[in-house]
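Coming up: chain A.
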Amino acid sequence: MDTPLLHVEGLHKSFGALEVLKGVDMTMERGHKTAIIGPSGCGKSTMLRCINYMETPSAGHIHLDGELFGERQVDGGFRRMSEKELANQRAHVGMVFQGFYLWPHLNARDNVAIGPMKVRGLSQAAAHELAEAMLEKVHMSHKVEEYPERLSGGQQQRVAIARALAQQPKLMLFDEPTSALDPELIGEVLNVIHELAEEGRSMVLVTHEIRFAREVADHVIFLHDGVIVEEGPPDELIDNPRHERLRGFLRQINEH
Partner candidate 1 sequence: MIEEVQGFLQVYVENWPDWGPQIYAAIWVTIQLTAASFALAIAIGLLLALGKLSPIRLVRAFCTGYIEIARGVPVLAILFLLYFGLVPLGIVFDAFTASVIGLGMGAAGYIAEVFRAGIQAIHKGQREAALAVGMTPAMTFRHIILPQAFRIILPPLLNMMIILLKDTSICSLISTEELMLRAKDLAMMSFLPMHLFLLAGVIYFFLAWPLSLATRRVERWMQRGRRQTFGV
Partner candidate 2 sequence: MEFLTKVADLGGPLLLGAVTTVMITLSALAVAMVLGLALALVRLLGFRVLNGLIGTYIEVFRNTPVLAQLFIIYFSLPYIGMKIDPFTAAVIGLGLNGGAILCEVFRSGLNAIHHGQREASLAVGMTPWMSLRFIILPQTWRITLPPLGNYAIALLKDTAIVSAIAAPEIMFYARNLVTSTFETTFIYILAALLYFCLSFPLARLVERFERQQRAWL
């Protein structure tokens, strides 16, 4: 309980000549929820994707539960892990994407079950049981045999959440989970995320839904232009923003 669950230090990321993250540090305890907000293009998604090494940082380190993530310390330096080692680590972090990215050739249950079966070696029966339990959690039990093309956006995203839950992850990462959804479908997904938060799961959530972030998160980070401009408890940050940029940003959001 001493080591924080997630520790990000000195994170830099450049894409070619464009520097997107210019030195980001973050720490999060187990069971906590951190929301990352900010204008488009400021690096929120990039920062999230560096945590599970979907993007390789240009500089900086990620520590998950005290262990170095994505790299090995190699006499005096650091080296990116092999794909196999990385896969093993990623199995402990669940990620939910803006575009859901369900696998179209598998039905809902198999989308959730294939991970545990192939990555953790569960038997088909055990994996199916786990899948059905996770789908129940996201209120999709009635659609276990449906294929993604027959599900609405909100339903697909919930299946995607169940897929991440099936990893029994230490940490869940949400990359703008509702940004691609029609307005009337956003609620069902936010409700599920809220329930998971109440259960005490550790989450990092990149979102545009400021009100939701305020409800669910116990720490909010405002990212602007690749650096953390302000951070703190949600009610402080959102109700009494100190930084001019943050105030401007929140004003813009409220106008919609």
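The rule we apply is simple: contacts are C-beta pairs under 8 Å (C-beta built on N, C-alpha and C of every residue); 3 or more make two chains touch, one makes a residue touch a chain; residues count from 1.
How were these candidates chosen? In short, all candidates are chains of the complex that A comes from, given by their letters.
In this text, all values refer to a predicted model and were calculated from it rather than measured experimentally.
All listed chains 1 or 2 share the complex with chain A, though the touching one is 1.
Chain A makes touch with candidate 1 in their complex at residues 52, 54, 83-84, 87-88, 90-95, 97-105, 114-115, 118-120, 147-149, 153, 156-157, 160, 163-164, 167, 180-181.
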